[in-house]
Each structure stands twice: as structure tokens, then as C-alpha cells.
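One protein chain omitted, others in place.
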């Protein structure tokens, strides 16, 4: 199964970067029983927040979706680190919480977070179908346009 | 027990609509072990978002509470679908996260989310007493005034 996931990632042109480590007194993930909790991931590319600002102001939906994809890649990178490199140990993505920096008039947070939902479903198949919430924030750390955290069931 | 819940719903004049299905690559609920995770529910009535806008601007507390009640009805509808029609299988509502679209001056998110907390406690009794968070958002999908997600322990 992990081979299949690796093949899908390759087909999609996605390489998972080394999981970023937090610069503070918290960790990127915690395993509790058969649940894996992943810290909120920002849209990082080449070590930097790649999409900054607010939806409805200086970030359009397509760019927001790209940010959500980068958050999803961060989530998969952390899961890979947590699971000894084997994404096949993900039995089910339980929940994504999608936070979208938004001006008060922007009301398409669900379309933005679809960027992450689609990527994760495409990479993981049935195991990637998750519950989720998508909400609009006043602002996010480092001016990120999107932040997403995750809970997974693991084998 | 499910009979008692059905009777309470009837007494309260609540009919649970068919659970709405998401229009994207995610699902309305995930069961993991004995936990049921329900996606963020909007205040839907007759298939449409019934309460739109921001608390402190064009939505007052009473209307916000009504929106929260509709979110709670959505949560119960999803739970009913997840549990084969039997809400008696809910052992405990573990957590509600209540997101309230708010102008910066509105600081009564807790009163708004009480609309959901009261409804769920009234319908489910002791099993309905939950931990929760109530917070104010810049905006929500489809201009909804309230969104609420849930975690439940099930039998």
C-alpha cells in the first residue's frame, strides 16, 4: 500500500520535504494510542511561508487552494516522520481543521480547504476521506494565508 | 433510551432532516474506534444556510442562538446517519467547538453557542453534557453566522 502511495505522490509531482521541527516548547506531532495528532501546518515551501495575506484582500481562491495544498504536504511530511517513513500505516485521516485568514467579506473558506482535502484524498485514497471544519480567521502566524491541523487513525 | 430521545425531540418540535452530504472530497463524519467525529455543521434549514452575517453587525444574540440550534440539529442528524438511526448509541458528547462569525467588538460567543449546548443537553440528557470552546471568527463558509463541529463517544 505504501508503494501505491509513493507512486501516487510521484505521479502528482509531490516530494515530501523533511518534516519541519518547531522552534519552541511543543512538538510537530503526538501519537496517543492509535491516534496521531499533527500540529497546525503552515503553507511552507523551500523553508518559508509561501502564501501570505488574507483571502478576499490580496490572496485569491486559487492561490489559497495552493496554500492549502502546501499545508497538506506538510501534514503528510509530519505523518511520514511520525510513522517511520511508512504512510501506509495511516488507516484513516479522521479530521482536518482548516483555518483560512479572511477579510470579513470572504465566505469561501470551504473552497480554499478543498485544496487540502483533494490532495489528501488523491494521495491516500479511501483512507484519506476525512471529517473537517473550514473557518475564517482574523490572522495567522507569520502572516500565513492558511493553517491546517490533522488527526489520523494509525495502524 | 432511543425512544426517550425520540420523545424529547418530538416534545421540542425538532425533526431531524436527512443528513446533508458534502459536495467535496471529505465526509460528514468519521468513526474511529468508539469516537465519532462530525464535520463542522452550518445553520441549515430547508437546504439553505438560514442565518447569515456577523454577530455584532446584522445578527443579534437571539438569532445567533437560533443559528447554533440549527447547527446542533445538523450534528444530531449526522450522528443519526452515522449510528444507523439510533441516537441511543451516543454514550457521551465529548466536545463541541463553536465558531461564531463576529465583528471585533462582539464578545458574547459563549451565549450564542449556549443555543447548541442547551439543545444537545435537552435532547440527550446526561450523555449530552460536553466540553466545549466558543470563539469568534472573521467569517465562515457561505456567510454562515455559526459553525459547530463535534466529537462523541459511541457504544
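Note that the chains take the letters A and B in the order they are written out, and that residue 1 is the start of every chain.
In this section, a contact is a pair of C-beta atoms (placed from the backbone, for glycine too) under 8 Å apart; a residue touches a chain by one contact, two chains touch by 3 or more.
A quick note: this is a predicted structure, and the numbers were derived from the prediction, not measured.
The hidden chain makes contact, of the residues B:5, B:73, B:87 or B:134, with B:134. Counting the whole complex, the residues of subunit B in touch with the unshown chain are 34-35, 56, 92-96, 101-110, 114, 117-118, 120-122, 128-138, 151, 153.
Listed here are the subunit A residues that touch the chain not shown: 24-30, 32-33, 37-40, 54, 97, 99, 101, 103-104, 137-144, 147, 149.
Keep this in mind: only the chains that are shown with their structure count from here on.
One inter-chain figure worth recording: subunit A and subunit B are separated by 25 Å, centre to centre, where each centre is the mean of the chain's CA atoms.
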